[in-house]
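Note that one protein chain of the assembly has been removed; the remaining protein chains are unaltered in position.
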Amino acid sequence: MPAVQETIDQVRSIDVDQYKYGFETLIESDLAPKGLNEDIIRFISAKKEEPEWMTQWRLKAFERWKSMEEPTWARVNYPKIDFQDLHYYAAPKNQTGPKSLDEVDPELLRTYEKLGIPLREQEILAGVRKQGEPSTLDENPSDNVYSSGRVAVDAVFDSVSVVTTFKKELAKAGVIFCSISEAIREHPELVQKYLGSVVPVSDNFYATLNSAVFTDGSFVYVPKGVRCPMELSTYFRINEKNTGQFERTLIIADEGAYVSYLEGCTAPQRDENQLHAAVVELIALDDAEIKYSTVQNWYPGDSQGKGGIYNFVTKRGDCRGRNSKISWTQVETGSAITWKYPSCILRGDNSRGEFYSIAVSNGHQQIDSGTKMLHLGKNTSSRIISKGISAGNSQNTYRGQVSAHRKAANARNFTQCDSLLIGNDCGAHTVPYIEAKNATAQFEHEATTSKISEDQLFYVMQRGIPEEEAIALIVNGFVKDVIQELPMEFAVEAQKLIGISLEGSVG
Amino acid sequence: MNLHAQTTRTAAEAALIDSFAARISDLPGDAETTVHRDDALELLKAGLPTRRVEAWHYTDLRRLLSTVPAYRFESSAAQVAPLIDRAELLPVLNGAANTQRGGISGVAVSRLADRLIEGDLTSKLGVADPYDTVAAINAAFVSDGYCLEIEDGAQIDRPVEFQNVHAGGQVHSRFAVKAGAGSKATIVERQTGSEEALVSSVSHLDVAEGAEVLWIVLQEQPDTVSHLAQFTATLGKDAKLTLFIMNAGGKLVRQEVRVTADGEGSSFRLRGVNLLAGETHCDVTMVLDHLAPDTFSTETIRNIVTGKAEGVFQGQIRVARDAQKTDAKMACNTLLLSDEGSFSAKPELEIFADDVACGHGATVTEIEADHLFYLMARGIDEKTARGLLVKAFLAEVIEELEDEAVIEALEKKLDAWFVEHG
């Protein structure tokens, strides 16, 4: 049995009831048949009502992808993926999940409870129902078809009214914030100009695949001189959003603009898509700044290492203008496999790139993540703070590249890369690539690997803090430098999440 | 599987294969040796590694090894003055070890060629992996060298100096040393010559329980030489090894270091000074395996890059699950003194044991402006001040070696290099 199918089955086995197959014709179906070919790509493009140039763009990517090979250099092991054994398009309404919360993995529910997510919201996250559908928790759903879903979301995110208010406010500022599909239709000039300009169609195996088949994602354009009046979050798009397998995000900060974008959810989302290959492109023009924060907590697989998401992401920011700045902050605790290197191309003179990362692995998770800071312009600077925590049987690798090209006079980098090991069955690895071709470059790299000291643990426990909580406390101290880079509301949740992720790591 | 399998051979690849056909009948060794040589050739036939092979990421051997000169048996090489005056010399001249030599008290010395013929060294001719190209080239072509066996408890006062000297062409030598339990010795490995050449040199060192060895590699090839070297060592219980490497020449240099700390309580120190000038491409690649508990290692590499030189340091520290309480610290510091030069570092940690303290640091910088200003404020002109600071940066590493005579000799080499490359 091909690997992908196997894992999908495993994910399903905890989620019980599954996809119904049997769509005969492409045009009327909402679930494309398995496999990838030109027809499927045209189908996706047609479903999204895309202009011809977009269809051609996808087809070109597909053509290229066919001749590419999956990369093997990362320190991750997984059975070979059969790319013809996947569905590349599935509209939300045809996904059927568990019928009620009773059928959902109790571990997942326990986590929701710890994060303080209301029951009705849990239903949505666990895939029992979609936004707008009646809750199974209501006794008489037919009386109350749409309200309960909104109530749940309103309680957490204050959704619909808030979204409307936000949209108005954003429009007033001239900020465009919509789905990528909408942007392709409504703002083709911007999309054509910037899409694929940071991550070229042929960049790497997964990015090329994404270019051919992406179905969802966000688009942000902040015009000249505008400071986006609020933090943009995928939370606010929860109505429109169905976490896609192949997300595509494009964010442009025009001259002097500023935007902070939050991606992710602190609750592990039930997700039937085993393979995720997202592409995120950021473009900062002169004097612009983009701050991109991610909390990723997808299903990591069960305690035996079965199931779980394969997360192969290409994220890259282009500091295209002078004095521009791009900052990536990530908290990675989910997924069975994470392959992710949010990078900065420091092209503009005086531009600055930052990468702050916390990667927590437990169970049988494998993380190979880091960044690339490519110094091309003059007086560019970059800063990398990476904190890796390995527990259980997991493998956690930091892989990062810092390079200064010939003309990158006065390039500066500081890298601090610390690993913490909890238990003796996991691994922590550090693979930095430091490349200088300019005499005025100054690169500093430091890395450490250690464990939580017995002395510290004893001290904390002596104050009455139980072992797991004590470890979470010490670990949260260890990652503090990165946590404080997160927006406030994310920071609190991220800390909780790290504690939850490490549960069961003490034996 | 060979990722770099090529359909067309480069001139160098072809030359290597042709050389083998021409040389094999004259190379020493028993039947098993020949089998190893053939195996090694097979590996070379698959093609030289490119940058797509992780271990060769910064040294694309297929591209950089552009020519392999023919053997030049007619020219003669002469031994050079020892690094340290009172050393016992064991020269290999143009690939042949000296048959006339005095004995060294406490040490059994034999010719490598003899040992290959006797067949008791063949196991060493294997390769570790498909990209163990340096070992493979050497295994295919090795002609001579020395084997030393230091008696248990022997304290060898005078340094023993191997000299691998060529006068152009191809030279493939090997040195094997067994330091018996509780013994103590200083070994110097000189790599030098004249004229264009391909040199491969492999050294094996076994440090038995409680033994202590200082091994100095001094590479001073002309800038027309491709120098491929490998140093491997295993450390027994409580064994101590200090390896000092100075690279001060060559056109294409790859110096590999593979150390296995498999004895509990053993310790390893690597100190390196790489002086890069002209169009040298110099790569020092270390793989250190901590296999036993309570092992200790520190690595300090200092580099200066001038001209159009390219420098590389790859250091991989691997800590196995059983190697609890490992303490490993690695540092690689580079002064990049030219806009046309480059330096790449890949200091890796691969850790499977949880009770460890491991770290590495890497810097690429210019001369500290404050220091320069300070010296200039004391009336020293800029050029002199820079020279002083650069030399101090390198001398710091040399001065960590406790032996005064060794420090003095190496600092002299350092000065000589600066006079030549000022």
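As written, the chains take the letters A and B, and residue 1 is the first residue of each chain.
The working rule: contacts are C-beta pairs under 8 Å (C-beta built on N, C-alpha and C of every residue); 3 or more make two chains touch, one makes a residue touch a chain.
In this text, contacts and distances are computed from a predicted model.
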Candidate names "FeS assembly ATPase SufC", "Tungstate uptake system permease protein TupB", "ABC transporter ATP-binding protein" or "3-isopropylmalate dehydratase large subunit"; UniProt protein name, chain not shown: "FeS assembly ATPase SufC"
Contact set of the excluded chain (shown chains only): A
From A:K66, A:K193 or A:K480, residue that would touch the chain that is not displayed: A:K480
Option touching the unshown chain, where A:E52, A:E69, A:E189 or A:D455 are the choices: A:D455
Where the unshown chain meets chain A, residue by residue: 453-456, 458-467, 469-470, 473-474, 476-481
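Assume only the chains that are shown with their structure count from here on.
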Centre-to-centre distance between chain B and chain A (centres being mean Cα positions), rounded to whole Å: 44
Residue numbers on chain A that touch chain B, as the complex places them: 73, 406, 419, 421-451
Touching residues on chain B, where the partner in the complex is chain A: 54, 57, 321, 324, 334, 336-339, 341-366
